[in-house]
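For this depiction, one protein chain was excluded, whereas all remaining protein chains were kept in their positions.
Per-chain numbering from 1; labels A, B, C and D assigned in written order.
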């Protein structure tokens, strides 16, 4: 399997519109990540694909076959629920075996797959326990295991690693990638973790309030976000935006006046009338310290320093506008220091007032 | 409030030892993060502090008063449950109000606090909904809100942000920091997110299999992990470890032979006999590209490249040993490339065979 | 992290369970084959029909059909038992029941005993159901606490349910009669022997008391199961929220128990309206007709004497049924509102 | 073939009949007699349903004989000696056959007769003379009240039953049966006694509890009070004898004193249970064989003597009875009943075979107890009694 196609999906809960006209095609074997702010409709979309809910409008096709009216059990998918939904009365082993028994997999094969999955998820010691006797992260791994053992044509994973520690998350990520490579199964993956989305996905779907904002490969989204929302959403800490207005255009560059009368030139595909409000985006990682009195230097004052060990996040104030910059390693800055910053025109993004990308 | 003291806490579930002799003092107003692998006992410890479970051994004191026998309701703490534990039959507003009504807070005050919390948590639109009608992240925010409105002397937060998107998580983090500053409440915070732990906590407690491995400020843990476990656990991706053996000592440096006969010198506090097995740790962010034929250069081959946009994670193979390196920005490497690496002695960590830190 | 108390079984016991479950699995597996086929054919909605079918079949034949026949009875007269031998009289039986000078004064009715029974039943139901609900709820709440010897305490309160109504009536009659245990126990305090059951108030009181005594365990058990189903973590959350026991009860327990409380309310009401056996043995409906309830009236009219009047009895039972349906509808509409509330997720 | 007998017991008679039947079985291996012992409820509530459905046992012990007469089998053509039956059971044959027929459907397993029991010891202790055979109800009431006052017990009690007060009613001249065979309105005779009875209840001469402590037609006996020595005079019936023998034992002396007199007679009420053959049997011949055996004089005598019953068999009753008990009170009481059965007034003999007697009994007991409970005036009660009976007649 399994190409998946969503056509004009709409889903309402009573008066609440949760999914508004979503169309998307997922190729067979593709790894697609759904990202978007909390409550944007990711889980709902997953449930619609799974067949657990019926869309209010639109249709869903799997492998070209319309499955809109087909029940969840007959769509051949496996799902990791955001809430785990483990069978509380079954041991971990039984939880894992249940789906296999349903599809009449032979006993030894079941045994083998469970052993396999348990090793991979590091839950061997708990196979005899009930979900109620597990920690949050252990439960989550069982939930993943339940989907994995099934070896379905397609996986639907709803924030499967959210409750795991960093180390485990890295190894689970690798396991999922390996699994994807091995099974060649389509995977649809909801996550809030940028690293997961960036490293695992072939394509990322950015959702916002039930609409798709952009679909693209991770680097496409990172480097050329279609609009200000995507730009802000992809990348952590989020992109800094400086409001400003067009002064003029020159060789594909737009001259923009921004905070404190500061002028910046940004690549621009379109010519916009002078005076139009635009915003300039710059990722915190792209901000560098200005050495000396270089042109384009932006004077700021440090308001907060967050030491992450491997990098330092600096919150700075530029004429009342808050900026975040990330510097590698541990820096000797502290709150109140003055901080001259350099914004390289090459890494700036330009967005129109309606959020559309201009650069 | 509220100094907290745990003295030799032990907790068993039947035959399973979950917490083994944990002693810890938390100062009034301190922000302490509990981190550790999934299943290490963080939630259990939190529940013990809360008074929801009784320790099998040891005692708990709050503000110097032994509260081991005192019930949860009388300890004056507020908790965000890992599983949320929202009241399913109450609207979000009622969920938030419940704790306040219990303590006979005046109606307008309740109203004010709910409005406040709802704004901060961005859940105003859902105040009339039941938890069942919310997304995972929205529920989690309600769970946080329930604790926040109470303005207790101490907070216990069990992975409160795990289901939120990156952007929201950043803003929630800031809100929690502000709250901590404003209320001066003690906070105990379980998290799997390194950034949260590093940025929020005054001190981090690293747990492993029910034991405390190290307690210290974030940078202490990052820069001088007490042992190999802590070193590996703090920092993402995790620290690389190269097995090797002592060759000799010289001016506080130890000469170590490691993979592929490669020799490295590392600062060492202790002199260990030559031939002893040790391991050298180096954080992925500290690995740099070797320019030319510099000494100490390590020849590796790229096996996997993960592009995160702002940085690139490179998995490399050094004579059969896997190494991970993180480079800023987007790199032009691809799998199979040869990659000469430089390991600066200044950023190397040395650990004894039993894991103890030597450098 | 709810359910910390769930303990894993010892391996031996688990093994036994597995062994025992093997035949069950086999049977259920066999049933699954046609079930799956049917599901393929009809989808989920068709399955609802399958699950309902056995019950509905038995139900229609053995419950619904007799009820319909019962209704037809109410339109006939005579003492013959089987329908074909009876004469159709239309609404005559209902006319007799409703032939009243004033509905407020039973003595002006042709069927004065019927109306007296109706009035008695109404009063009885109000008090009995209230008392029953309170007692059952209190018992369930207390049995829900972490008691040691749980089985023993449960048995204590459930025990009377095991007794047949006749034995129940009899035990209490022996206790309450003039020369009974109660008077005997009271005599040291200077009480003169008193015929409790010959006094209108006390007879009513004990009719309520004994019927509550006899059935309370039944409802308490239903409520107990409901209480145990309330997730522990909500109580933990409430404890963290500094809720007092009363507030936990009002705001957590009560609303989450609602589905089961509705069961108890509906059943208790229906059974209170139908009260018969134990009160019949206890008071016989006396003193006078003060504890004569509607079912006793029906029984007396339709079955007790050799000159039965099943038509009139059926008509009375149909009227009673209609009243009950209305009362139940009212309760259920309340429950439907609560159904959504009580749902987790 | 099979012959099923549905049988209920009030006391030890089940064991006796079992014994007798086993003798029959030995002698008649071709007839398979099965005794289904049941509670009286079965006979009262289940049997009618079965009968109307054309099913049921082959033989049954029944009290409601007349109303179900259409279901009984006419044994006359099947019996070896119908005349024997007519001679010995003819007096009650009408109770168990449709009006106007001459069928032989069965026989009474026992006769019961209502009458008064006296706690002799209480009378002695109070120094009150026990009233003589011709004493009236008023005399008894007066004497019993004296005993009651002196011994701090209740004076009198009458079972809560329409049947029980009908004897006294008839003694005061009551006649329930109208000229058309349908129920007559309640007459002065009945009112004579009933008004007395109500008055005695109000005055505490009669223990009010008995009648007040039930509604409708529910039967309530006052035997317990008597057994416990708390009652001077108890008007009940012959069936109490064996229970008294068992429960009173040696606690006090008691005697059976027949029925007190009214203005018209000194009668009790007859009653009893009959053993009848059921029309729907598959083996009428075998049924007749069994019935014939059970109706035999020896069998009848043994049954009565061992069960402590008053025999219905004329020949046996006329002969010398040797009741199997060593309790002299019982011997005496049984003899007294056998004797007083001769004094039964004509209307009292007729009532057990009258279709509407039950309607009359029920109405009386239901309404009079309402009067005693203070729910109703006596005159209203009389009116209600007539209406109730009318409704019953109309409904059937």
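The rule we apply is simple: a residue touches a chain if its C-beta (ideal position, glycine included) is under 8 Å from a C-beta of that chain, and two chains touch if they have at least 3 such contacts.
In this section, contacts and distances are computed from a predicted model.
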item	value
UniProt protein name of the chain not shown, from "Cytochrome c oxidase subunit 2", "ABC transporter permease", "Phosphoribosylformylglycinamidine synthase subunit PurQ" or "Dihydroorotate dehydrogenase B (NAD(+)), electron transfer subunit"	"ABC transporter permease"
Of D:77, D:181, D:249 or D:319, the residue in touch with the unshown chain	D:249
Chain not shown: contacting residue from A:103, A:288 or A:338	A:103
Touch with the omitted chain, as defined above, among C:89, C:110 or C:175	C:175
Of D:16, D:38, D:96 or D:190, the one touching the omitted chain in the full complex	D:38
Residues belonging to chain C that touch the chain removed from view	1-3, 5-6, 28, 31-32, 35-36, 39, 44-45, 47-52, 54-56, 58-59, 61-70, 73, 81-83, 138-139, 142, 145-151, 153-164, 167, 170-172, 174-175, 179-181, 183-184, 213, 217-218, 221-222, 224-226, 228-233, 245, 256, 259-260, 262-263, 266-267, 270, 274, 276, 295, 298-299, 302-303, 310, 313-314, 317-318, 320-321, 324-325, 328-329, 332, 335-336, 339, 342-345
Residues in chain A touching the chain absent from view	47, 50-52, 71-74, 76-79, 81-90, 98-99, 102-103, 130-132, 136, 139, 146-147, 150
Residues belonging to chain D that touch the chain removed from view	4, 6, 8-11, 14-15, 34-46, 49-50, 53, 55-57, 63, 112, 120-121, 124-125, 221, 224, 227-228, 230, 237, 239-240, 243, 246-250, 253, 273
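Note that in this section only the chains that are shown with their structure count from here on.
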item	value
Between chain B and chain D, centroid-to-centroid distance (C-alpha), Å	93
Distance from the mean Cα position of chain D to that of chain C, given in whole angstrom	39
Gap in Å, rounded to a whole number, between the CA centres of chain B and chain A	22
Residues of chain C whose C-beta touches two or more other chains	1-2, 4, 8, 345
Per-residue multi-chain contacts in chain D, two or more chains	none
In the complex with chain B, residue positions of chain C that touch it	1-2, 4, 7-8, 231, 233-234, 236-244, 247, 251-252, 255-256, 340-345
In the complex with chain A, residue positions of chain B that touch it	13, 35-39, 41-44, 82-83, 133-138, 140-141, 158-159, 162-170, 192-195, 198-199, 218-219, 222-223, 232-238, 283, 285, 306-311, 313, 326, 328-330
Interfacial residue positions of chain C with respect to chain D in the complex	77-82, 85, 96, 107, 110, 112-113, 177-179, 195, 197-198, 280, 283-292, 296-297, 300, 303-307, 309, 311-312
